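Removed: one protein chain of the complex. Kept in place: all other protein chains.
We just call them A, B and C in the order they show up, numbering each chain from 1.
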Amino acid sequence: MKGRVATKLKVKLGAGHPNSTAEHEIEIGSPASGADAGETHCRLDSESPIRANWVRIAPGRYSILLGNRSYEVHVTPAPGADGAREYSVKVGSDLYRVELHDPRAWKGHRASEHKGPQDVSAPMPGKVVKVLVDEGDEVQDGQGLLVIEAMKMQNELRSPRAGRVERIYATEGAGVETGAPLVRLASL
Amino acid sequence: MKGRVATKLKVKLGAGHPNSTAEHEIEIGSPASGADAGETHCRLDSESPIRANWVRIAPGRYSILLGNRSYEVHVTPAPGADGAREYSVKVGSDLYRVELHDPRAWKGHRASEHKGPQDVSAPMPGKVVKVLVDEGDEVQDGQGLLVIEAMKMQNELRSPRAGRVERIYATEGAGVETGAPLVRLASL
Amino acid sequence: MRVMRACREMGIGTVAVYSEVDRRSLHVRYADEAVAIGPAPSRESYLNIGRVVDAARSIGAEAVHPGYGFLSENAAFARAVAEAGLTFIGPPPEAMERLGSKTAARDLAVGAGLPVVPGAQDLHGFDDVEQAAERIGLPVMLKAAAGGGGKGMRMVTAHEQLKSAWRDASSEAYNAFGDETIFMEKLIERPRHVEIQILGDRYGNLIHLGERECSLQRRHQKVMEECPSPVADEDLRRRMGETAVRLGHLAGYWNAGTAEFLVDADRNFYFLEVNARLQVEHPVTELVTGVDLVKEQIRIAAGQRLAIRQHDVVMRGAAIECRISAEDPARDFFPSPGLITAWHMPQGPGVRNDSGVYEGWRVPLDYDPLMAKLIVSGRDRAEAVARLGRALEEYEIGGLETTIPFFRQVLKNDDFLAGRLDTGLVSRIIAAAGADQPGQRVDVSSGNGTGRLTTEAQLAGILAAALEAGSGAVAGVREPGANGAGEASAWKRAGRDAQLNNWPKRNL
Partner (left out) sequence: MRVMRACREMGIGTVAVYSEVDRRSLHVRYADEAVAIGPAPSRESYLNIGRVVDAARSIGAEAVHPGYGFLSENAAFARAVAEAGLTFIGPPPEAMERLGSKTAARDLAVGAGLPVVPGAQDLHGFDDVEQAAERIGLPVMLKAAAGGGGKGMRMVTAHEQLKSAWRDASSEAYNAFGDETIFMEKLIERPRHVEIQILGDRYGNLIHLGERECSLQRRHQKVMEECPSPVADEDLRRRMGETAVRLGHLAGYWNAGTAEFLVDADRNFYFLEVNARLQVEHPVTELVTGVDLVKEQIRIAAGQRLAIRQHDVVMRGAAIECRISAEDPARDFFPSPGLITAWHMPQGPGVRNDSGVYEGWRVPLDYDPLMAKLIVSGRDRAEAVARLGRALEEYEIGGLETTIPFFRQVLKNDDFLAGRLDTGLVSRIIAAAGADQPGQRVDVSSGNGTGRLTTEAQLAGILAAALEAGSGAVAGVREPGANGAGEASAWKRAGRDAQLNNWPKRNL
């Protein structure tokens, strides 16, 4: 987005659950970098280009007219985003997660994702109430791994992807701190 | 406020009208500069010192406990402030204007104020509807000088201080831009 | 905003029109679609019938709601909308014309034997004047028939003043308007301004939704309204309501409208005029009757029959509205446009906010300074008044001066608290506040009767200022590139635009 005449971006678009995503290509014509408002055109995938008039209302808040249609968008850095280009985006009453990628860096990106074993760690301090899987189990994406009690409630921690349970670090009844590894998943 | 053990300030305290003011001396014990919250003591004039627990909620917004009494204060730079230390201060439903002065610089401060002739200029673009004074007139602090029409309304522009009308630049019926001199006041 | 909220609740898509300076306005951001219709001057945008109608047609709109400023009472606009094949959400243009001018509406009322302020028109010599005075009874006002603005106006309280007053008035009228014709009106002393909301469908069903008390006016502009009126009882309400409905029938009126009356100390009422549109102050009626007037307007325009009958209209509790404007009450209500650096609205029980602005928005010089309405309701007037005090204390607006301190003054006035309102009360409140001693602050009490020490509150304020000075922080929302001189640059920019189109706008 360095003020070039047109920018192409690969976009990964997700909804609430991190594993429901779709990929798009977007082309944006020369938005002036650092400006507070502007007029440009943009194009999603193979659809026809559309005129876009945008205004930054406040940091992270945009009013966008696509043609005449008015969209109010609120952009915040995605919780837990590693890179700088992952955003939580609210359009009207809909919430998306948007990842922006330079198309040249796109190749190999997917291959590097979710490779090798991965630790599932505690998202918050709490107590492990129940472990739902055994070592060696194959688990599905979204399957419950264990139950943590925190903030007055029991919460099921689910698997971020399909895989095999390589190791279980957690013990039932034990307290855990944020970030403590709980389960190690290996690829299938 | 450079984190010294105690700071003494001379304070000029005004209400809505710029000429209704009172002067106070305030002593504040070591508020940590740049901190977000703190506990200190302070003293107004000759009253007994009081414990002050303060928290900066947001830029310019403070929650202050004096003893147990809770005050919510909103501080903004005073409109038209010349120096950096003039503030509009809202406490509960009351509005004040606060000027902070170093007591060492206080002497002579009043003497230097309002000396010599002073131009009264247009606070906004508009049309001069009526001039209410003549050259040579003595005017009181707050007396109407002329009437300007802007934003659908006629507004009387009042004298910022007592003085003599030395010169009238404005003509009835003429449009004026912001900052255009309208009347020159001389000291009495 | 008010209209678009109703549409969303009804599942209707909305299209906003906007002028160049309003791209950042809330109504553009909130709409489903938005169409630019021209530059800032209203003549070239919001008042330009052709452009508004073209915009509506180009986007495939089905109906047009005119809001309550600009073209809302313009019969030609209503016709243009209809001719473009769209539905106008408002009264039929014929009824607008029949009631559009004060004189036409007055004639209609007189013809039907409805009460109007006793008066006599077209007085050409002293004989005419003397006879009229005899008939009407003193005190009276003499006014120039040809004009307004206070020119040629004289009050007469005793017979011996009549001749000199007539001489002065007619010569002033001649000098100002080239026409010495005079008309005479009975002087209603300390009148109340009370209005009746009417609602009717295309099939001749017409009802009223009770009254609104709108006596609190500054320079003939309403600043605070309430429902019910402290002066109205069931009987007065019924009689005024029937008068308003009768007028509506006579004019072939449908959709929402308001009949304005003066009420004198003896609770006689006199018809003044009809506002053939939604009023700014309609929320107080909504809170007390439970009827959503904008939705009713839309249903009526869509050809539906009125679902509410007169006996379904039940008033419960009391509601008060304050119009929060960018004006500085401490400086004679001087306009105070600029950047809004903080905007915190009150909430909790009985509080309704209808606001058209937001933190980070710049109030332009171009239009009416009305920014938001605060409407409170309670079981009775006393609770509504107490709630208003609490809500005004919670309200916090930074960056510009507003009328909120003025409303706090009103809440301390004994006449207001007792419900003794008249159209002169606001001036008296302002005069009393101005008579405060210098050195005393404008707003004296903290408003909640908790007996806090004033000096302690001051101390808290000074401490915060000292902390702020020490923090090196720039407070509040700042525009890119703006610094402490933001206020000044606002004026400068306004100066560049150098145009003073001042029409009521702000679609709340």
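FYI, a residue touches a chain if its C-beta (ideal position, glycine included) is under 8 Å from a C-beta of that chain, and two chains touch if they have at least 3 such contacts.
Because the structure is predicted, anything quoted here is derived from the model rather than measured.
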Only these shown chains touch the missing one, namely A, B, C
Looking at the full complex, which residue from C:H27, C:R192, C:R352 or C:R381 touches the chain that isn't shown here?
C:R352
If the hidden chain were put back, which of C:E9, C:E62, C:D122 or C:D233 would touch it?
C:E9
Residues of subunit B in contact with the chain that isn't shown?
36-37, 53, 55, 57-58, 63, 65, 68-70, 72
Kindly note down the residues of subunit A that lie in touch with the hidden chain.
1-2, 7, 9, 11, 13, 15-17, 19-22, 24, 26, 28, 31, 33-34, 42, 44, 47, 50, 52, 54, 56, 59-62, 64, 66, 69, 71, 73-77, 79-81, 84-85, 87, 89-96, 98, 100, 123-127, 149-153, 155-156, 158, 175, 177-179
Tell me which stretches of subunit C touch the chain missing from the display.
1-2, 5-6, 8-14, 32, 283, 286, 290-292, 295, 314, 316-317, 345, 347-355, 378-379, 383, 386-387, 389-390, 393, 448-452
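The definition used in the following text is that only the chains that are shown with their structure count from here on.
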Between subunit A and subunit C, what is the separation of their C-alpha centroids in Å?
49
Whole-angstrom distance, CA centroid of subunit A to CA centroid of subunit B, is 50
In subunit C, the residues touching two or more other chains are none
Can you tell me which residues of subunit B touch two or more of the remaining chains?
none
